[in-house]
Structure formats: structure tokens, C-alpha cells
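One chain of protein is taken out of this complex; the other chains stay put.
Labels for the chains are A and B, by order of writing; each one numbers its residues from 1.
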Amino acid sequence: MTKLIGQSVKRVEDKRFITGQGQYTDDIVLPGMTYAYILRSPYAHATIKSIDTAAARAMEGVVAVFTGEDIAKAGINGVPTGWQVNFKSGETMKEPPHPLLVADRVKHVGDSLAVVIAESREIAKDAADLIEIDYDVLEAVWNPADAIAADAPQVHEGAPNNICFDWELGNPKAEVDAALAGAHHVTSLDLVNQRMIPNPIEPRSAIGHFESSHDRYTLYTTSQNPHLTRLLMCAFVLGLPEHKVRVVAPDVGGGFGSKIFHYTEEALVIWASGKLGRPVKWTADRSECFTTDAHGRDHVTKAEMGFDKEGNILGLRVKTYANLGAYLSTFAPCVPTWLHGTLLQGVYTTPKINVDVTGVFTHTNAVDAYRGAGRPEATYLLERLLDTAALEMGMDPAELRLQNMIQPFDGVSQPGYMTQVALQYDSGNYQATLHRGLEMVGYEQFRQEQAEARKAGRYLGIGFSTYIEACGIAPSAVVGALGARAGLYEVGQVRVQPTGKVSVFTGAHSHGQGHETTFAQIVADTLGIGMGDVEIIHGDSESVAFGMGTYGSRSLAVGGSAIMKSLDKILEKGAKIAAHKLEAAVEDLDFAEGKWTVKGTDKSIGFGDVALTAYVPHNYPQGVEPGLDFSSFYDPANFTYPFGTHIAIVEVDPQTGKVDLKRFIAVDDVGNVINPMIVEGQIHGGLAQGIGQAMFEGALYDDGGNLINGSYMDYTMPRADDLPSFEVDRLVTPCPHNPLGVKGAGEAGAIGSTPAVVNAVMDALSPLGIFNPSMPMTPESIWRTING
Amino acid sequence: MIPASFSYHKANSVQEALGMLQQHGGDAKLLAGGHSLIPAMKLRLNQPSTLIDIRHIAELQTISVAGDHVVIGAGVTHHQIATNAHIHAHAPILAEAAEWIGDVQVRNMGTLGGSLAHADPAADWPAVMIASHASIEMQSASGSRTVGADDFFLGFFETALQEDEIITAIKIPVAGAHTGSAYKKFMQPASRYAIVGCAVVLTHENGKCTAASIGMTGVSEFAYREKAIEDALVGKELTPENIKHAASLAAKDVTLMSDHFASVPYRKHLASVYAERALVAAAGL
Partner (left out) sequence: MSTTIHVTVNGKQHTSEVEPRLLLSHYLRDVLRLTGTHIGCDTSSCGACTIHLDGKAVKSCTLLAVQADGAHITTIEGMAQGGALHPLQVGFQEEHGLQCGFCTPGMIMVAADLLDRNAQPSETEIREALEGNFCRCTGYQNIVKSIQHAADIINKKEVVS
């Protein structure tokens, strides 16, 4: 039988999507359905003097109108955050409430004020237009650096100077200060990692369905992790018994982080459904997605790196103001701290590192994990520093990297690499990806071409990024110590049916990643059966014991490993049944090609026969339970650390400032690979998002805190004709600590690519000076960079 | 996104549509391709009480050559213009510009007449109409009239079209011998409307410019003629230097628009750059 692992098996899930049969949340219609429209604040900061809903309530077809007062009266808590970060002083972070509907003071454009529930979407919208709200508009602040000023408008009463926490990691600051003071050269950059709007193409949607016959609730929602949503909603917001609540995340049209979090609308439709006894559906307009899907990035940073005369890195000092928005989203405090500060070692031997982060509230939508989450911000500042330092010191950026890189280690015969910032890298071969990248790009030839172009007045440039990331964050005990209010394991259940067909239940969730294929490849290979005999079931809190969902490139490393654990148990028990049937000892059996064989004989029994025996246990080993069904929790020993080299080649039109991305080379090492086609697809998508950040995207606010590019007419999404065909390759350094040797591939593209593009523009413009281009590198911004 | 309620009427002829316009008065809107109107209605920025659908009126759907003009029915779609043989032969700048409008789906529905009536300051057609010396035919219950493109665009989303009128056709003079044309556009990257769109029709003999007609869109509150550039070029050799000098006069006497993609100075600079690029292309340099 051909091994499936490692093959580019075509995706099983595609059939429904290419024929229009996918079932997304908004596709679901339940009998008696009502439709919710949420009235949102047009102001970033305003006191609500009065809300008059009488006319809306009176409209024919309106079922109910609820306001913040109703929510407060019902004693409903706000949505919580799932991660606690403490101040340096040890004081816990400020954690202001995030109500489902606001009664008193709105804190960002898009803050929810009232919900109209009606017989149709049209009526709900028409009625919402009749709600009259009297606001007292207040001064707002959107920039984190401004928000900490003494006279800045305050977002929350209990958070002086709008500070949520301050946090520090690494070597004592004095040691880093000393290292930089003694450096031959210090490269210093002021960087803004701009606010990104995730923009999955499917808008968020939620349906609450209360069935009074069983006192049961079902939430259908566009979620990357239905179990966590259930836990947060039941335990912290609505106080509902968890066993009476089912959360289903059906087909989900992309997430990129923004659908990890538990949102107010989910709790609102469940609560309203319980109150009304009818299903309640809410689906966001794109404009609501822009103002309420948790945003990403938004760091204002000063980064300084010191070098000796030979170009060896001596130290790194980073000060970041991280914008958290008005409310703390589910993982918000973790992103700029533990997912950012811990990555500042990069792939370099930097001996002294200190990172200081201030988490800041502003009158903007919440900021949380967006593809990469913290790691792109760390990579951006490191890789910008490296290329800038090379230019400043007159060194080659590739050579400077090679000289400072951590030497290869496999994590088995050689130990993992202990960083200055709390991590132990699992395995790495960083130089190899850079060497491969240089080969693919034709580095020497490019430099010649560039020199020729410069003579002709053309501005060609090359930019590098040699990134590392941390995925599958774990183990639970460690993340708990770092402030996580949940474990970060995964659950995988393998149920062998009596006929030998296999149902696999996972707590991971696929919204584009292809779990239904990749996981099936693992199961089919391990059990020696066909892919067609395996079904992967995900996205339903009732189908599997628990789940932590899909984010942080964790599904295969953690979720796949959980399935592997259950498969081991299946084979172990199967062997006992097989041994009994074959009248042999378990130790005398071999399992291969889907059957157990007595070593050195032709006596064998197939997997299907063993399965049937397990369920029809007439002739059965003593002391063995019937059935063949195991569930496992897998809690990893460590994070996984994918890495790679990204190289961009650009040409800048000096007349207009327009950047043309001519080539993009990505060499990624994500450990072992189950399905190369799917991994490559993940890389492509990540690259488009990372390049999008460098060149096109970014939220813009006016002084009133209004998002001024909150639509596709103003927020530039990368399109097919904006991007080149990417040139990608992979190297393999297996993860030493999980059974599959995999590291994760979902975020690599978005993490590595952004600085490569910016570095390429800096290189292109270097005949004119050493510039620090700001993102996104719009034509006008580059034109201004050139023209001062 | 749901529009506010309205009543809907389908007109089968221009006469019928005019009758409906009279009947429903100022709150009625004509619906052709709907690709400017419906998005605005979905956002409830526009809430007409009545829509009069003129998309099916056959007499608005033709493209023909009559004497020395190409006559384009107002209901002709951008896609039809991009692919029509008469247009390619006699008014090639229209075919070139049509490809720059929106995307293929928009070009399949959106119409020339609808775009002109809407008069978005960043739309492509107005610049092309000005450069092509187009005339716009309009009809009302009391008769018909024709207005030149220069007198049609009057302000920010404002045209010479009256509430009781329908644009019926656009007449474009057939491009003569020794004529070159080009439309060059610097796109707003999100909406893909023009930050600068420069349309140029040049006539030249033995390398000397004998006539120049230049329309600019996206730069100011409405599309306009670049008279200064035209004057600087006519009678001059079409050399790169002369073109550069003439193009540097772009956007001299207009109020420039500004947004987060292009400030006033940058837009002004781009107007010169794109005028130069369009002139170079039209001159065949």
C-alpha cells in the first residue's frame, strides 16, 4: 500500500465547496427563525444620555428590542479575557468589563448599543433605524503612544493612564544597556507595526437556538474553537450549565485568528433565544466586521541592536506600546507579551535581550491574535534591524545573518537551544534555509543586475527575513504559569466502527486548513486502511470530549498528536484481540498493511475482522472490554519552532513611489509534512497576508477615533494582480518532541514575509539614503520617503 | 446590507421612462446597470422612493457609426464598449479606458450613461469624454438636447442632466488620421477608482502637435479639461522634453481632492506624471 503521509492527497472537503454545498453559519435556517440587527455606536467615545426604542418596538414584525439596560438588569456579565498578564510590580492587569450591550458609555466605534430582533432581516434593520440615541460625544484617543499621556482621555475608570499592564522579559535591563553602551555600532529603529484588519471573507455570524422541550441551547457560530466559546460563554458570561449548551462551528469561511475569540454577539443570540423561545440569527455586514472583528498587531516600538566591530550582535533592547483597543479580547494580553517578547532571540545568538511592553487601552476596537500573533511583530523588528544594520555597517545582509545565527541542532543528539527570553527551541538548521534561499534567488547575479539597474536610474532591491516562530503553544502547566486561564492540549478520539470504518473526532477545527484530509491521511496510514474508510469530524462541542481549537499553527502538532495517541491505543487493544484470534502472543505479532501477522508465518487477521470482533465479542480475550474506541488528551512537551528564509525583490518607481513586488522566495522548514500540497497552500496564503501588511493594508483612524478605511473601498485587500507567483521550497528538520515530527505551517508565511518586503524597498532606495519605510508602503508614503 | 423600501417600475421605452419620471417626481431614480446606485442604496446613503428600470430599453443599447460620429446608446455596458469593433476602429481610447473600469462583473452590468449621470469625481469615463470631445444627448418630455462633455460635468457628483431628463446617447467624433490616444490611470488601490486618470487625444503631423485634447479625472471635484497642457503642446514638436514641460502644467488651476491615499501635493505631482505618461503613449513615443 502506498504511504499516504507525505503525499499531496487531494482534499476530501473540496467536493462540497466546489459545488456550492458547503454549509456556513449564515446558510442555516431553522424553523421560527428571527433575525437580529445590532445597533452600534458611530462614535469612538460618548456618553449615552438616552435611548428611545419605542418606535422600533412598535414596528410590525419586531419581536423584541434589548438595550444595555436590559442586559444589566438580567445580571449578565461581560465577555472575559482568557489570559492574565501582571504588572512588573506583581499587580494584576486591569481587566475592565466588556458588556454585551453598552448602557452608559461607548468606548469605540462599533460598540454595541441595542439589538433589534424581528421576523426578517429587513424589518430588523428598518426598526433599528428608528431607535433614537442622544449622545454626549467625548474626546477619544486611538494611538497607544498618545493614550498614556497624562492628559489623554481615559478609556476605563479603573485603568489610570490607560495602562492595562507593563511587562518585561529577558536579561536585566542594566545588562542590556551596558551591552549597547559598549557596542561598536548600534542600530536604532522607531517602528510602527500597524493595525491589521483580519478580513476573512466570510463575515461573522451566530445563531442562538433554545429548545424549551429539553432546556437546551445550541449556538451555531463562525468559530475557530467551539469548545472554548462554550466554556467562556457558559461559565463567565451567561451562567448556563455547560452540559445544556452545544456549540457548533460548521463550515467556517476563514478565520486568521479573528474567529478564535468569544464575541458578545454569540452570548447575545443565545440569551435572546432563551428569552424569546425562538432561534435568533445575527450575521455581520462587512462594515461591522471592520469595526468589531478583533484587529491585529498595532505596536509602536523602539528597537535597538548593538554590534561589535566584526558585526557580532551584542544586545537587543525593545520598548513596545501595544494597543489593546477598548476591551480585552480573549487572548489579547498574551499576544504582545508571551507571543512577542519570547521570540526576540530570533535565530541569532544575541547574548543580552531586554523587552519591555506596555499594554494600552484606546478608544478603538479590540486587538487580539491575527495570523502570527506577536511573532510577526517580533520578526518584523528583528529583521528590520538586521538589514538596516547591514546597510549602516556596509556589510552584506545575508552574511551578517549567517555570522550571527545559532548553529544547527536536532534536539535529539544535541540539546534544544535555550534563549535569553524564556524559550527552549526544539530543533533548527537556520543557515540551511538561507543558503537555499540565496541559491533560489541567484544572489550574486541579482546584485550584478541591481548594479546595472542603478546605473540606468532604476531602483531594484532585495530584502531578507530569516524568521523563527513558536507554534502549538504548550505545555499546559507552562502556559498556566504564564497567565493562560485554559490548558493548551488537544483531544483526539478514534472510534473504529464494527465494520472497520473509522470515525475520528478532533477538538481542532478546520476552516481552510484541510484537516479532513491531513488527519485522514495519518489515520489511514497508521491503521493500514483506505482514506475513504476514515471520516474526520470536527467543530461540534458534542462530538468530542473537549477541544482547544485551531490557531497558532497548532492543529497538526497538537491535534494530530492527540489522534496519534488514540491510534496507539487502538492498535494496542487491537493486537490483544488479534492475538486471541490468532492464538498467538501479542509480542509475536507484527502489524503492517492493515493486518496483524504472526511473525514468520502466513497466519494473519485483518483490521476489519478485529474491529468486528471487538463489537461482536463472542470469541474474545479475557479481561478485555468490547469495543474499539479511544479518546486521548495530548499535552505537548514544548512549543514547536518552525523557521525559514524569505527573500523579496522589488522595484520602486521613483516618480510615483509605487512598489512592484517582482519576486518572492520562501524557504520554510516546518518539520515533517503530511500533505505537501496543503502546506504549500498555507504558505502561499500567509505570504499574501504578510505582503499585504507590508504593502497595502492597515487600519487608519482620524482624531475622533473613527476608522476611516472601514470598507473594501478604502482598505486595500491584496488581489490576484497585486501579487507575483511565489517561489517556495521546504527543508525538513523534524520536531523532536511530538509523534509526527511536525511543527506547523499556518502562520509561517505571514510571519516571515513582511520585513523581507520592507527591507527590499529599503535596499532599493539605498542609493538615496538609508530609509526606514513605514507600513503599509503606499506609493505616497514611499514618494515622501524619497522626497523628504 | 438592505436598501430602504421603494417602488419599482420597468420601462420598455424612453418615452415610457420619461412618463414615469414625470409621474414620480424628484424622488424617483433611474436604474440602468445600478452599479453606482445600488451600492449607495444598500448603505442607505441614497433612499429613492421609486426606481425606474431602464436597463431593458432596446433603443439605448446600440453602438453605431453615423457619419463622422460613433453613437453609443446610454445603456451600453462598459464590457460592450471594451469589445465593440466600431469602438476599437473609431474611438479606441474608449475601448482602452473601459478595461480600467471596476472589474469584469462591474463591466458586465455598469453602463456608460449610468456612469456619466452619476459623475463620480474619480470615475474613468468623464476624462475620456472630455478628451474625446464627446457630446451627451439627453431627452425629456419636452424634447431633447445635446451638451458637450466640457459643459456636462459641473461639480462634485453634479452634471447638466436635469431631474426630468434621461441620457439617451453619447456621440464621439470618429478619430481621424494622425490621431493618437491613450488613457493612463493611477488607481486608488482599494476601490480601484482613479486617483489620477488622464485621457489624451493628440493629432500630429510630421512630429508636430496640431491638436491636443486632454481630460483629467480623480484629481479635482469633477473631471476637467487640461487647457494649459493643450495650449503648451499645440504647434510644438512632440518631443519628450516638450511633453514633460507641458505635463508639468497639470492641475494648475483646480481645487485638488485629498484622501488617505493621495494628499494634495502628491495628487498634483501624479497628475503631471500621468499626463506625461498619457501624452507619451498617445504620441507613440
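The definition used in the following text is that a residue touches a chain if its C-beta (ideal position, glycine included) is under 8 Å from a C-beta of that chain, and two chains touch if they have at least 3 such contacts.
Here the structure is a predicted model, which is why all the values come from computation and not from measurement.
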Original post:
Of A:W142, A:W167, A:Y220 or A:F256, which sits in contact with the chain we cannot see?
Top reply: A:F256
Subject >> Candidates B:V65, B:M109 or B:V174 - the one touching the absent chain >> reply: B:M109
**OP:** Sort through A:R454, A:R719 or A:R784 and give me the one touching the missing partner chain.
**Re:** A:R719
Original post:
Considering the entire assembly, which residues of subunit B contact the chain that has been omitted?
Top reply: 1-8, 10, 31, 34-35, 38-39, 41-43, 51, 53, 55, 79, 102-106, 108-109, 191-192
Subject >> Interface residues of subunit A (partner: the chain not displayed) >> reply: 8, 10-11, 13-24, 26-27, 29, 121-122, 199-203, 251-254, 256, 285-287, 511-514, 677-678, 680-682, 684-689, 711-713, 717-721, 723, 725-726, 749
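The definition used in the following text is that only the chains that are shown with their structure count from here on.
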Original post:
Quick one: subunit A and subunit B, Cα centre-to-centre, how many Å?
Top reply: 44
Original post:
In the complex of these two chains, what residues of subunit A are touching subunit B?
Top reply: 121-122, 125-126, 129, 285-287, 655-656, 696, 700, 708-709, 712-717, 722, 778-780, 783-784
Subject >> Residues of subunit B touching subunit A in the complex >> reply: 1-2, 4-5, 44, 186, 189-191, 260-263, 266, 269-270, 273
